[in-house]
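Showing just some of the chains, left in place.
In order of appearance the chains are A and B, and numbering begins at 1 in each one.
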Amino acid sequence: MSSDVLIPLKRIEIVIDEEALGKLLGLLRTAGVRGYTFINHAGGLGSRGERRPDDYGLEEKNAVVILACEEKQAERLIMTLRPRLKEFGGMCLISDCQWVIGPAVSY
Amino acid sequence: MSISSLLVPAILFFALGMFACIVKSDLKFPPDMHKMVVIYLLIGIGLHGGKALSTSNMADALPAVWAALGFGIGLPIIAYIILRAIGRIDPLNAAAISAHYGSVSAGTYMTAVAFLGGIGVTYEAYPVIMLAIMESPAIMIGLVLAGYSRKILGGAQKGEKGMMKHLMIEAFTNGSILLLFGSMAIGAAVSEPSYHKIEPFFETIFMGALCLFLADMGMEAGKRLSEFKAVGLFLVGFGIVMPLIGAFFGLVVGHYYLQYSVGGVTLVTVLAASCSYIAVPPAMRLAVPEANPSFYLTLSLGCTFPFNVVVGIPLYYAAAQYLAGQ
């Protein structure tokens, strides 16, 4: 498809403890991010063992954050995020994607 | 006490929930429903307790406070020694499990209240204070035991002080504890006519709502049965013996030190015998991340809770009767 339909961007996918979501989103906003999507109530396995959102007695929830942004922005973001990752728990993945140009610009 | 006194609806609903789980029924209560019912029950028990306390002599409540602190500190240490010496459980898991036994289970307490109500036995107002107090000290002792364990293991003492302060704050701002204390305060503060306005909701329909809670707890307990194998025979046995040890101290303290009636002694015994599954598990997950949550949750939800609900409560009541010479 032609470049007036698609723009190449980076797709960042972060999984963190749900309690830390507020802090992470604040961080993203101060970093000048113009768009993100988050999904709460996720579960998972990681270096700290299993986290189950529906476990009785020990409810541990993750949040998944998806973010499309320009490569430069992505690099800056990762440098900001890396030192905080331990506090937030979780992981951060990056991949290539293409943004379908629409009426609104929020990347 | 005839067999029919065991046919308390709440306990039968617990059995129904467990049965549903064992026959692999797809019966499932929405998780939010459980949370709602727990919130409702905690407020109900708090209001009722606060009301009863407001007409009691508060000076007489002090021994109950001492007893609560004594259980909260003493029982985890006993549990830790047993787990380490007899069970040879690794120190950090032992610390995490122990903490649970110094704490209480509001669900077990409420079932005991339903049991006593069903056979028409009255009780003192003070045990509800113990219920509210006992959740916290055990968490501190758990942390102390974990620190001691780490010293044995030669591990780093990473920021135990900060964790202690953090957990202290958590223990006192824990939602369930706050709700219980807050409702007690409200129950004590409001006037008689005001209380009557909310009584139909928080008292009249309480026992029915408790049935929903116990049916769900039956399913939760049932789910944990499948983990017995992973947890091992010793720990499963511990989950039944430890409440009996707690009950022994509960009976002695309730009868000789607090000198309560049969109903009151039964409740004190239930508190000592029961084991937390609300405030302690998340606190231990944070304070002792090296421990396996499946161990303490299975013991608490899968062994001790069902044992207390089905066997323990009538047993403790019978023992309290025996002590009272009835």
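By definition in this document, a contact is a pair of C-beta atoms (placed from the backbone, for glycine too) under 8 Å apart; a residue touches a chain by one contact, two chains touch by 3 or more.
For clarity, every value in this text was computed on a predicted model and none was experimentally measured.
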Query raised in the report: What would the formula be if every copy in the file were counted?
Result: A x3, B x3
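By our rule, only the chains that are shown with their structure count from here on.
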Query raised in the report: Hey, how far is the Cα centre of chain A from the one of chain B, in Å?
Result: 40
Report summary line: Note: in the complex, chain A contacts chain B through residues 48-49, 54-60
Query raised in the report: For chain B, which residues are in contact with chain A within the complex?
Result: 31, 34, 220, 223, 277-278, 281-282, 285, 289, 293, 297, 300-301
